[in-house]
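Just dropping this structure here.
One protein chain is absent from this view; the other protein chains keep their places.
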């Protein structure tokens, strides 16, 4: 891809740099070169790349890494991506065609990725999966179905539980108990609970300094979901997908949010706050609730328990709308996908699948998260107790368990150091949530027009909503704007393409 | 022979001379220039050829050679976007505010610093005002929030204490451009003085002494001695600044933007970020980048001509 003549200039550059600028010792000291690994009969070398949330990345000297290589007879070359910039980096790698043998992409809906899959850049893994017992095990079946593109499995999804994640209200259980309030199950009750937080002084300091709900526009998406009785941006009506943004139920959602804002139950700076600032409000100890995933209900609250030990944020189970439709957040049972480019020979594709098969099995799965029994953990009463060695080898907070997620609800409801009672309550809540199936017809659907036009439309709508909520614009203007959108040919085109994609997906499953 | 370039007569065309003796005579100069030239060729010109993807429907898999050509399709899409005029208005508005208020600020500050006789004070002030340059925009966003937000802001707390109503600053479309300019000045004005102070440092103190003896007042000395010493630098910076009039400092605008101010805050850079980078439309975003560059080239060439005509320092 580099233009001709680059080679000559390359040489010239290197020479002139060496001669004119002086080759310092540091050049050799700091300019590392990778030794190319030879392919032979021994362990298969595999290049991989994935996101890593750990603060310290492990390398091939780490015992877990070595253990994986030993047990799968591979030689791993893993490039860790820092989450703060992974999006840019992955896009640049995709755009440059510089793909490792196992390429990680955070979202299947990445437009660049969709184009490349259609152009045949990646292996179709459909015919191979059935040969691997762990990968084709029944508990993972849903994950494989949901991640199909045009009816084929191009990706190895990275498991993530369907339930437990997603931004949904978490409320101060200790405050509700103190004020004798029930856990809300619909929007009116939620409003009343927040109102009581504001007016009845649950923190007992005599001042009305409580922030009933630490909200910003991004974290309130669930309100639209509840009113519409559906998840995501699309609603199924008469076998067609219609955009949620133009539904009347969304208008009701805006009005509910406006009512709540006007009653002073959101921070005054609702419109300008970033997510991290809502978390800061929680840490300040005076917030009655916010929108968070289940494990974060506990993690986010950890700072304030140092001051208020009784502070207890409880995730609520569901909220229902006037039509009695229950809403709880859920998603596809994976987060992030791995792909194998066609440049990898078939024999190696099988080896790579073999690696994942091991890692998705019980033994490999536990190795990635807990390490080696007897070295990194001991089993007492059926629970795995980590040893000091566990921390030394950087287990737990990332690394190998970011490459291979633990196949368990613990991914979204558990956290390091979470006490048993909180964990057990989370298990109960998540089991209740699992009984609720809120439809999400637009999930993992892709269309060209959607990618090209929808984000702009959606941004305008959300700006309009926010302006109405904080009183910078009127509901009449909102109505006018939505009426315009309903007649907008571009949005119609997007909806048509999405409906088509939906039917295609349905028929292929 | 080197000539002071500000003299108009220096622009006499040299007669045609054989090439080789000249090249040979100046071989050391070429050697000095070589690493820089190589840098520009390798890290600028070779990558710049990739800008042709603005006329393609680029796909990494097919590469530049294989991607289909679409002519001006991306440009047409961009110009026919109903938001185009809003983006242009906001971009130019913010840039002009910067040009009028932010650009002269370090010059004035440098002049003020130059008039300080007390050396210790001068140095202290100098070392303090350049610190904000090191703070990232994310942090400055945080500090701005801390100072001016309605619920937590120090400024509004002060107003409340004085029994006045709180003022909405951060989500007020009328104040948005002014706030951006003020932030830029706060962050970069001290840092900006460095280059002007370096220029002033070249002034021969005897000139000042002579002027004092001639009875020139403080402002006349500033006008006739200090400012001319900075002229080269000011002109170059001004012309270059015009070339980047379509850039507005993406990070700052993106962080400060909120739903209430999008009407005045959406600029080309934020649009490109959303459309080009997050949605992965490389060709489209490249086309927008090309449009910005071409506007920049026209402005720079024009400004340079004008500067030459008025006998000022010019770029080339």
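To keep things simple, chains are lettered A and B as they appear, and every chain counts its residues starting from 1.
Note that a contact is a pair of C-beta atoms (placed from the backbone, for glycine too) under 8 Å apart; a residue touches a chain by one contact, two chains touch by 3 or more.
FYI, contacts and distances are computed from a predicted model.
Asks: Consult the UniProt record of the chain that does not appear here and report its protein name from "ABC transporter permease protein YtcP", "RNA polymerase sigma factor", "Cell division and transport-associated protein TolA" or "succinate dehydrogenase".
Replies: "ABC transporter permease protein YtcP"
Asks: Out of A:45, A:111 or A:285, point to the residue that touches the absent chain in the complete complex.
Replies: Within the whole complex, the residue contacting the unshown chain is A:285.
Asks: Just to verify: which one of A:295, A:390 or A:438 makes contact with the chain not shown?
Replies: That would be A:295, which touches the missing chain.
Asks: Among A:55, A:138 or A:487, which residue is in contact with the omitted chain in the full complex?
Replies: A:55
Asks: Kindly note down the residues of chain B that lie in touch with the hidden chain.
Replies: Listed in rising order, the touching residues are 1-6, 10, 14, 19, 22-23, 26, 28-37, 39-40, 42-51, 109, 112-113, 115-118, 121, 123-136, 138-139, 142-143, 146, 154, 157, 186, 190, 194-195, 197-206, 208-209, 212-213, 218, 229, 232-233, 235-237, 240, 243-244, 254-255, 278, 282, 286, 289-290, 293, 296-297, 300, 313, 315-316.
Asks: For chain A, which positions touch the chain that isn't shown here?
Replies: Against the missing chain, chain A presents residues 1-2, 6, 10, 13-14, 17, 21, 24, 26-27, 30-34, 53, 55-57, 59, 79-80, 82-85, 88-89, 92, 95-96, 98, 107, 160, 165-167, 218-219, 221, 274-276, 279-280, 283-285, 291-293, 295-296, 299-300, 302-304, 306-307, 329, 335, 396-398, 402, 411-412, 414-416.
Operating definition for what follows: only the chains that are shown with their structure count from here on.
Asks: Going by the contact rule at the top, pick out the chain A residues touching chain B in the complex.
Replies: The contact residues of chain A facing chain B are 1-3, 6, 9-10, 12-13, 16-17, 20-21, 87-88, 91, 94-97, 110-112, 115-116, 119-121, 217, 267-269, 271-272, 277, 451-452, 455-456, 459, 462-467, 470, 472.
Asks: Hey, which residues of chain B end up touching chain A in the complex?
Replies: The touching residues are 31, 34-35, 38, 41-42, 46, 49, 59-65, 83, 145, 149-152, 166, 170-171, 258-260, 262, 274-275, 277-282.
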